[in-house]
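Pasting a structure below so you can have a look.
Apart from one protein chain that is not included, each protein chain of the complex appears where it belongs.
On to subunit A.
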Amino acid sequence: MTVVPQSGGAVAPGGGAGSGNLYEILDLILDRGLVIDVFVRVSLVGIELLKIDARIVVASVDTYLRFAEACNRLDLEAGRKAPSQLTDIVGEVTEGGSHGKAKGALSGAAEAVSDALKGDSDDEEHEEKQKEPAGRRERQARRPARRRKE
């Protein structure tokens, strides 16, 4: 029997205190767990972002255009002509800022927080000051890495 690589499928014994695993269970630590209503929750930068992003729905013009583009690209594998034609139709709209935005928006805040998680502890002070703007800026820049399979 061949073993299909199951990325990250190996169970982390003892749970997820490693920083990589910590990112995967972020939503549990931040959104689950016992809530004691008479206690006060410290307001946390980043948590609000996570929650807002989770509400973004698939049914949006941005998502539609992104899917259409992705489909067009698929068919292009044989001959690579269509980008120019595409540009005539939807190029301007999407390049105006919505390209790839649907997914970027969904994962954006998680990335903002994960940036904070993945940094070396040496950088922590530095990151702390720059955290929010950095998260937003890197949203687009990080996309190629997230989609490296393409």
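Note that in this section a residue touches a chain if its C-beta (ideal position, glycine included) is under 8 Å from a C-beta of that chain, and two chains touch if they have at least 3 such contacts; residues count from 1.
The working rule: contacts and distances are computed from a predicted model.
Of the names listed as "GvpL/GvpF family gas vesicle protein", "ABC transporter permease", "Aminomethyltransferase" or "Molybdopterin converting factor subunit 1", the one that matches the UniProt record for the absent chain is "GvpL/GvpF family gas vesicle protein".
Annotation for subunit A: contacts to the undisplayed chain at residues 3-9, 11-12, 14-17, 19, 21-22, 24-36, 38-42, 44-47, 50, 53-55, 58-59, 61, 63-72, 74-76, 81-82, 85-86, 88-90, 103, 106-107, 110-111, 113, 116-119, 121, 124, 127-128, 131, 146-147, 149-150.
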